[in-house]
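A short worksheet on the structure shown next.
In this view, the complex is presented without one of its protein chains, the others remaining in place.
Here the chain labels run A, B, C, D and E in written order, and each chain numbers its own residues starting at 1.
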Amino acid sequence: MEYGLLVMGAPYTSPAPHSALRFAHTLLAQGHHLSGVFFYHEGVHNASSLMAPPQDELNLHDAWIELHRAHNIPLDVCIAAALRRGLASEAEALRHGKASFNIDAPFELTGLGQLLTLQQRCDRFITFA
Amino acid sequence: MEYGLLVMGAPYTSPAPHSALRFAHTLLAQGHHLSGVFFYHEGVHNASSLMAPPQDELNLHDAWIELHRAHNIPLDVCIAAALRRGLASEAEALRHGKASFNIDAPFELTGLGQLLTLQQRCDRFITFA
Amino acid sequence: MLHILTKALNSDAAHQMQQAVGEEDIVVLTEEGVQAALKTHWEGWQAYQSRIYLLAEDVAAWGLNTAVTANGLPTVDMNGFVTLTEHHPQIVTWY
Amino acid sequence: MLHILTKALNSDAAHQMQQAVGEEDIVVLTEEGVQAALKTHWEGWQAYQSRIYLLAEDVAAWGLNTAVTANGLPTVDMNGFVTLTEHHPQIVTWY
Amino acid sequence: MAESNSLLVIIRHAPYGSNLLREGVDTALVAAAFGQPVDLLFLGQGAMALLKEQGSGAPGQKASLPTIDMLEMYDIEHLWTTEESLAAIGVPTSMLRNDVQFLKAKAMPGFLQQYAQILNF
Partner (left out) sequence: MAESNSLLVIIRHAPYGSNLLREGVDTALVAAAFGQPVDLLFLGQGAMALLKEQGSGAPGQKASLPTIDMLEMYDIEHLWTTEESLAAIGVPTSMLRNDVQFLKAKAMPGFLQQYAQILNF
């Protein structure tokens, strides 16, 4: 089956990203397909390349990238939710006159239309929050 | 009197930073002194220089800097809470091999000792969360 | 002691605060806590009579001015809130 | 429909979920929701009998294995959770 | 609401307490702009967004009323809540906007099943 995931919890504050990652790996191991993960609300913080947790804790940013590399899963981040919370790609940083940025490929800033398209395209759509 | 504030809520998710800012301006207007603001838990996101809310909304990062400029208020950010949440100064970014950073003066990364020192030094210490 | 409640009355924060409030303590309801204006039967209104306040700016923001006036509930503005903190060395926020 | 509860039983999320669960619906308790293992008198255990599950990994993490065994409560592991979602096109998370 | 792509957006958090009301409404607006049939259901604290007087906005924060008003401009006409939600937060129906429709909590399971998709905020 075609799955889509919506992640609304922040790393190191909500257990939701951990649950979402485990769910993603499990569904893939069962032979299902994962069309994409959409990060919204506090979930946008999962995309931060500046995340530097202690070495004995999972780096969630890196864990999502690993998921992407192994299975080519799109990682879409709501642009409006991201910008107000201090997350910007190089292009957005430039547009807003910021000197640096913290969102990089494979994470992509995109609009809410992407969330709705993902939900409609998938057989199953699950929120982690 | 000598006041200290602890901010634990994130901008655009919790109303706590707004309440803290209003409280700070009000106590200063009454002739009290503000020894410092400590940002902990999700409150560390207040320090992000990459924050870019829509133009019709208050930029909380800039509002804190304005408070600092007008009254020379120290703005301390818990370093452990910040690093795991994707907030780093230039020095910390370098130390963790990150290509960019999002915490700049007057915000300062510091340890929890600073929180306790602030609380002990102040006549009144108030948490916004 | 001064207690600040920032969450609704059915929250864990509110229940824990209610156990912590002493006989001389003051209570200020802010942010989501101002929804208490709609609950005139809440036992806190009786238990903390003349030492409980709704933060006026938050009452207005949450659209509760009419309810506060109709129910004759006590408010304090941000200036008054700061003044209350002057009189209480211990201040605890329940969130 | 499949309902996922990630918060404790005294939360707004839990109360709202209880109103939403239909007679053929399935319930999975995850994250803070696994604390339901300590509340064997919770009406949900009766109301959703044979269609409610605790997520096993979260039960272990929250230190509730003994309680779940002692009370004979139904669990599902992450594999079983995915299988449950296969059978329910509509999935709603209460948080 | 029998269309195969109909969406229900459930709002369960109060205005200003978090950004969830705003982010939920934004999702509904985008869905409507895409031509997707969309309704809103306000539960518990979310029903606070339906107060008529709601308007000034928390100091320094954007008011939620204009956001709710936008729904009508996008032809989102059905704003639902439950009588139980209003009772729980102590809001009499006289304090509500005129365009709110009521559902009994008992009817909720059947109500939810009408929608192809549900998003919970």
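Heads up, the rule we're going with is that a contact is a pair of C-beta atoms (placed from the backbone, for glycine too) under 8 Å apart; a residue touches a chain by one contact, two chains touch by 3 or more.
Predicted model, so just to flag it, every value in this text is computed and none were measured.
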Residue touching the undisplayed chain, where the options are C:Q46, C:T69 or C:Q90: C:Q90
Of B:A29, B:A99 or B:L116, the one touching the omitted chain in the full complex: B:L116
Contact footprint on chain B, counting only the chain that is left out: 6, 40-41, 80-81, 111-113, 115-116, 119-120, 125, 127, 129
Absent-chain interface as seen on chain D, which is shown: 8, 10, 31-32, 35, 38-39, 57-58, 60-67
For chain A, residues in touch with the removed chain: 12-15, 18, 21-22, 56-58, 63
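Just so we're on the same page, only the chains that are shown with their structure count from here on.
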Chain E and chain B - chains in contact with each: A, C
Most distant chain from chain C by Cα centroid: A
Chain located farthest away, centre of chain B as origin (C-alpha): D
Multi-partner residues of chain D (at least 2 other chains): 12, 92-93, 95
Touching two or more other chains - residues of chain E: 16-17, 19, 45, 58-59, 61, 88, 117, 120
